[in-house]
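See structure below.
What you see is the complex with one protein chain gone and the rest in place.
We call the chains A and B, going by the order they appear; numbering starts again at 1 in every chain.
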Amino acid sequence: MTEATVAALADLVGGRVQGDGDRLVRGLCDLRAGAQDRLGFVRHAKYLPLAKTTAAGAVLAAEPVDTPATLLLVDDVHVAYARISSFFHPPPRASEHQIHPSAVVDPRAELIAPVRIGPNAVVGNCRIGRGTVVFPNVTIGDGCVLGEDCTIYANVAIYDGVRLGNRVIVHSGSVLGSDGFGFAQSKDGWLKVPQLGGVVLEDDVELQAGVLVDRGALGDTRIGRGTKLDNACHVAHNVQIGRDVVMAAGCFLAGSAKIGDRCVFGGDVGVVGHIEVGADVRIGGGSMVFKDLVEPGEYMGHPLLPMRQYARLAKTLRRFGESGGAS
Amino acid sequence: MTEATVAALADLVGGRVQGDGDRLVRGLCDLRAGAQDRLGFVRHAKYLPLAKTTAAGAVLAAEPVDTPATLLLVDDVHVAYARISSFFHPPPRASEHQIHPSAVVDPRAELIAPVRIGPNAVVGNCRIGRGTVVFPNVTIGDGCVLGEDCTIYANVAIYDGVRLGNRVIVHSGSVLGSDGFGFAQSKDGWLKVPQLGGVVLEDDVELQAGVLVDRGALGDTRIGRGTKLDNACHVAHNVQIGRDVVMAAGCFLAGSAKIGDRCVFGGDVGVVGHIEVGADVRIGGGSMVFKDLVEPGEYMGHPLLPMRQYARLAKTLRRFGESGGAS
Partner (left out) sequence: MTEATVAALADLVGGRVQGDGDRLVRGLCDLRAGAQDRLGFVRHAKYLPLAKTTAAGAVLAAEPVDTPATLLLVDDVHVAYARISSFFHPPPRASEHQIHPSAVVDPRAELIAPVRIGPNAVVGNCRIGRGTVVFPNVTIGDGCVLGEDCTIYANVAIYDGVRLGNRVIVHSGSVLGSDGFGFAQSKDGWLKVPQLGGVVLEDDVELQAGVLVDRGALGDTRIGRGTKLDNACHVAHNVQIGRDVVMAAGCFLAGSAKIGDRCVFGGDVGVVGHIEVGADVRIGGGSMVFKDLVEPGEYMGHPLLPMRQYARLAKTLRRFGESGGAS
């Protein structure tokens, strides 16, 4: 079982200890469900009374609190919580080389040991870096490159020629590299335009369940380093997403849309094709982006408005609902 | 082949027979495509003329109709239809113990016979109740508990530690227990917050295709007894859905949202994180819920309004479209 002293955890998160730094911690806990080898945490002032009576052996907080436990003081409790919890619960990594006998792996594939390939997974002629775990019933095509310490959860489908950096996590039901939606209208109906590009996920990208990322038409569809997409996001061909972007569930980015670094989207935000959204733009849930959006700031609605204007519009619309209109 | 007399079906649905109760029925039919061993049904007055000339041997109706067939009279035709059709076409159940030789089942798994595990399914160290059917290419992780008479259709992915009650049905492409979307913003980018809770689906829950249910951050994500979610619904971490709720396709519930018993949502309804929707609330398709909603009733829109106000607003907006505004 993973364990560490409070002093070691303080080193990990750049915090300082008040009390017994040698106390051993074996996991996190809710303050109400504490134990001597657990670290509780105070994220809001309303939890201060719980700190006073907790059975947790240590408590994480942003400032000194009244508690019998050893205190671990940090600048940002949420960030420290994330680091400590990830220390106790790291993503799955391969520590020994295990190819399940029911997996079907192309003999030309280059697996840099240790790699773990789960039961009934199918792996084409590709390259997989050390530490990477491929769960059961995953399909990986030919010509793919997966970096080190990636986690590909069960039943993911990865087409030919998809490239993943290091520490990429892809959750179940996601699809990488399926054809972009390209058709030419002719007198014989819609003609398929072959999709010849690839998909690139840079280091530390995480895709939640059911995320669909199409391959590019000629170039690559690309998701930048550290970007996280929630369940059921759709990324069309040639889309370019910057670094450290966060999108909540159900966002859909049409073909060749370009999203700048550090953008934050709420759920179900749509971006029309060939639109460019600049860096540091925040968009509220359920919005549609029909025009380029360069100015950093917060936006919402359909039509999309700066947040303050959206709030004013919403108030006006509510009034129309109550009174029956502007007349 | 399953068969029953009209009298036996009347017992099943609490109805009464007019005519020959001993007539054998082997299935349901459209009144136009009747046969002597089939039961037709009259759900709307417009079908009354068809009852008069049908070749069906029996007819289900809410009141006496002019027909040569045996009549089965019930209070609610739709409910009786559901019960009788389910009698003839029950969900798949395991009647003999069958583990396909290509399935990979952890030797520590506890399968209460009879259970059926399909080809190329992968089952971890978990417990599966009698009668349950696991279709091909399903993945089930460690520490899961599946109750009796469950049906897990092809290519479903169930992560570790997910618990299902009895008679739960999960359709293809659904994912249970993937990580919730939890990240802490730091100077080094977004840090993953490990998701340590589980997922609980109570008895008689049915999830259609492509439903995504995330595991809780610390506690469980929970879906209450008898609730039915249509295709492509998204249920984020820590969401609590009550009993007998119905949501049409594409609804998305953000983290820690709480939905009361017997709510009915149209398609593509979004609920923002930490919002509470009370019991018996009905929300029209395409709406967004940004605030707590305690009062039972019908709502719609974005901003969300009581249905009558929404209708008034929609009328006003249409007028603006026609005339160019309120000026």
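Throughout what follows, contacts are C-beta pairs under 8 Å (C-beta built on N, C-alpha and C of every residue); 3 or more make two chains touch, one makes a residue touch a chain.
Bear in mind that the values here come from a model prediction, so they are computed numbers and not experimental data.
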| item | value |
| --- | --- |
| From A:S85, A:N120 or A:N166, residue that would touch the chain that is not displayed | A:N120 |
| Hidden-chain contact residue, picked from the options B:F135, B:W190 or B:Y299 | B:F135 |
| Absent chain, residues of chain A that touch it | 102, 104, 120, 122, 137-139, 141, 155-157, 159, 173-175, 178-179, 181, 183-186, 189-194, 196, 210, 212, 214, 218, 232, 234, 236, 250, 252, 254, 268, 270, 272, 288, 301-303, 305-306, 309-310, 312-313, 315-317, 319, 326 |
| Those residues of chain B which, in the complete complex, touch the missing chain | 30, 76, 78-79, 81-83, 85-86, 88-89, 91, 100, 102, 118-120, 135-137, 153-155, 169, 171-173, 204, 206, 208-210, 225-226, 228, 230-232, 243-244, 246, 248-250, 266-268, 285-286, 302, 314, 317-318, 320-322, 324-327 |
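As a working rule, only the chains that are shown with their structure count from here on.
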| item | value |
| --- | --- |
| Inter-copy rotation, chain A to chain B, in degrees (Cα atoms; steps of 5) | 120 |
